[in-house]
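Apart from one protein chain that is not included, each protein chain of the complex appears where it belongs.
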Amino acid sequence: MSSFNPTRVRADVPLLHRQVHGRPIAYLDSASSTLPPRAVIEAMDRYYERHHANVHRGVYQTAEEATADYEGARAAVARYINAPGGAEEVVFTKNTTESFNLLARSWGASRLSPGDVVVVTEMEHHANVVPWFQLRDSHGVEVRFIPVGDDYRLDLSHVDQLLEGAKLLSVTGMSNVLGTRNDLAALARLAHDHGALFAVDGAQSVAHGSTDVARDGIDFLAFSGHKMLGPTGIGVFFARRSLLEAMPPFLGGGGMIADVRTDGFTPATGVARFEAGTPPIAEAVGLHAAIRYLEGLGPDAVEAHERELTRDALERLEGDFDGRVRVVGPRDVVDRGGVLSLDVEGVHPHDVAQVLDQHGVCVRPGHHCAKPLMHRFGLAATARASFGPYSLTRDTDALIEGLGHALSLFA
Amino acid sequence: MSSFNPTRVRADVPLLHRQVHGRPIAYLDSASSTLPPRAVIEAMDRYYERHHANVHRGVYQTAEEATADYEGARAAVARYINAPGGAEEVVFTKNTTESFNLLARSWGASRLSPGDVVVVTEMEHHANVVPWFQLRDSHGVEVRFIPVGDDYRLDLSHVDQLLEGAKLLSVTGMSNVLGTRNDLAALARLAHDHGALFAVDGAQSVAHGSTDVARDGIDFLAFSGHKMLGPTGIGVFFARRSLLEAMPPFLGGGGMIADVRTDGFTPATGVARFEAGTPPIAEAVGLHAAIRYLEGLGPDAVEAHERELTRDALERLEGDFDGRVRVVGPRDVVDRGGVLSLDVEGVHPHDVAQVLDQHGVCVRPGHHCAKPLMHRFGLAATARASFGPYSLTRDTDALIEGLGHALSLFA
Amino acid sequence: MAPLDDLYREIILDHYRTPRNRGELPTPPAHRVEGFNPLCGDEVTLYLELRDGRLADLKMTGRGCSISQASASLMGAAVKGKSLEEVEAALERFRRLMTVTETRLDDGGEPEPLDVRSLGELAALAGVVKFPVRIKCAMLAWTTLAQGLDEAAADAP
Partner (left out) sequence: MAPLDDLYREIILDHYRTPRNRGELPTPPAHRVEGFNPLCGDEVTLYLELRDGRLADLKMTGRGCSISQASASLMGAAVKGKSLEEVEAALERFRRLMTVTETRLDDGGEPEPLDVRSLGELAALAGVVKFPVRIKCAMLAWTTLAQGLDEAAADAP
């Protein structure tokens, strides 16, 4: 049994005790970055105060401790996503974005030839688009987009055609604009049936429900610490062992080599090959603490809690404003996470966010690094509210109040 | 006047209050990673507890604060290294290693043609070697090495020949194995006289003395937060504005684009172009605190303090062991930092470090990611002791005691 | 942070609701220039007709937040029909207004009164500097104008 209690979670997060403009903060920007609980901050403090040292090459006490901390984090990540091959399938990067660049430049550049096809979707974050365009420009691969339907879900009616000749299907677990969750197991089967590998952008999905790469048949997975209650400065790249072993290095430098002479170098084996330079050690410790914290809450309980908040918010946004506030995303809460992109009649998202700020409400205006999706729906921007495990109905109350103010100010 | 007081610095560093194996810790591994003072840890805590949000795209209070914190760190870095063009010349990366990869893959890959020459030195860290070998393999550039003389300093007797046709000279400010400091202003003139640009690996030099890119004529500079009392997970890449502006993007993703459509993308201008994805925000805050702390100590005072420790240690290492402990590096303390690579007669560096650990002394055995240098001197490894601003003579006392033990154990 | 009223003055809301000089001009003779704020997707397109050393006519299209659109509308009203020297001077004054640092505002109250007076209605945008992220919004039309004038000068026979 999970002991999930959102009020207690809220108490655990120092930033939520803060007031802004004389109001309690209503943090509704977890899709941009989550707020770390005290346990995460303290784990990093403890690390710096007692154990910090560079990893891997030291034999003294604190260097061994730091190495154990760092490798312990890797093992925790492997467990959290159920990596079939364990910690040897987990590479630490700086963020989701670097993970996708690693995928494109190492696996992609070495495995793909001109004309090979990479399929993404219209709802992808730029992190899962731009690296493929870069690979198109350098290696001549073709990038195809699975369209998004008017129901804000992937339109799979021509997917077989799109997947013809595809070497990779790379899809977000959950859209950071629409909240749409994709059926990863089904998409993995589709990809594999067409002889393509299957990559997942887990940036949004890993923190708001369970992730199981073994069950779902995921070949590559990318995500960020700062979107799962962890610190900035760390990301994860998961790849199935057989794939990872065949991938050439990406960044070059210390730690990723077996030998360097003045005439060349030999790369190291294992995950070390992909971790050039001093890694984000304290950040790995923080990520480990975040995973422990999320496991304590129970990913399913978190998902259920956020679903309830989303159901309530969707109802009130529709009911309270006579259709003047439109939610850009699915209206039901099945296969949908707690991201609410708002289009407010007559009020630009920037102004919506500015007015909401005066109410202590934190929402994000903009294109949310998903411009293909914005183009698809003819939008320049939305004002996005998004939930986290610590969100409460009173955050939605503040949102509704602030939206009322914005509508009246610009009426 | 600097108020530099090493005992007070020591008191500021929580980890130095720790005991290991019942002994006070004698941390002599600052060349691997420095220990952060409380001010750095607390700055990051405060950030996470009060200001954390994703940067740049938010209009709410904490997002503005986080952005101001992040950009404030950039301005502080620019000031610390005296970047002539200010903050617009400072890119945040994850470490020195990524900074060199950025240099090689963006500037190098776009500006260099087959046969173009990049000159490095035999005393470089792998971070300033492997990316150039990778560029050699992908773009056909030639990599040349300035040799290191028997005096452990650069042998410049054939440097004009080596620099013929060179497009870049890339040199470490201070060797992480030998402690040798290079004359950056003179090397910059040499490079520029030959029509080459001048890059500096500042990983070791930035924390142990002053850095002035404007004065010295440095075109590119790379360094890491964790080697200058700051956090892991952040590095800096400096480039002169005119150079940076002409460089194409490296990593692709959110934040580095002006537009993305389903048929391509347009990169952003300015430093944003090189910062794909969520940057190391808390780490930038920590780095800023570290810079403030170092500025408070006074870079010249730190350098003088470490020089005194080095002079004393060199004398005692020579005097106390009848030549059985050899220092691989210059014997004088002019143009030399506080790094002491030890070759102990009959005792392998691994064993030296293991015995020292029992004395609470932290030194690092290995090749220190400088294999070309190790090959040059026919060494597989050394046991390296290195000082930081918080080091005291009593650390050297513990080192000497431990070395005596190692020598007797293996006699 | 300052209250919202500092930002959303009545003049600004008015120009946002009823933007002046909307529309297009035939190119040529007009010069067309686009501005773009990648962070929030704001866009403005200006049509500039230069004649006899004056900005004889100007129209604009675009979309964006109240600040960027009102600033564009206010700018149009301020510079249309003016000599190029006057336009340059207005540009410079507005730039200076937007770079008054928040700190200076905080301890000095309003920015230099001379500046504000010489700006006329544009002074309504003075409150924007208290909201740093919005400065880019307010500047968008102006940097686009500056770019357009440069391009037009380069194109001129």
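Chains: A, B and C, in written order; residue numbering restarts at 1 for each.
Convention: a residue touches a chain if its C-beta (ideal position, glycine included) is under 8 Å from a C-beta of that chain, and two chains touch if they have at least 3 such contacts.
Quick caveat: nothing in here was measured; it's all calculated off a predicted structure.
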Chains in view that the hidden chain touches are A, B
Touching the hidden chain, out of B:Gly179, B:Gly277, B:Gly366 or B:Pro389, is B:Gly366
The one of A:Glu42, A:Glu64 or A:Glu245 in touch with the missing chain is A:Glu64
Contact with the hidden chain, among B:Val55, B:Val355, B:Ala385 or B:Leu399, goes to B:Val355
Touch with the missing chain holds, among B:Val141, B:Met374 or B:Ala398, for B:Met374
Logged for chain A, residues touching the omitted partner chain are 56-59, 61, 64, 67-68, 257-259, 268
Residues of chain B touching the missing chain are 21, 347-351, 354-355, 357-358, 365-367, 371, 374, 380-381, 409-410
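One rule holds for everything that comes next: only the chains that are shown with their structure count from here on.
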Per the C-alpha means, the centres of chain A and chain B lie apart by a whole-Å value of 31
In chain B, the residues touching two or more other chains are 57-59, 61, 257, 259
Listed in rising order, chain C residues that touch 2 or more other chains are 1, 39-40, 131, 134
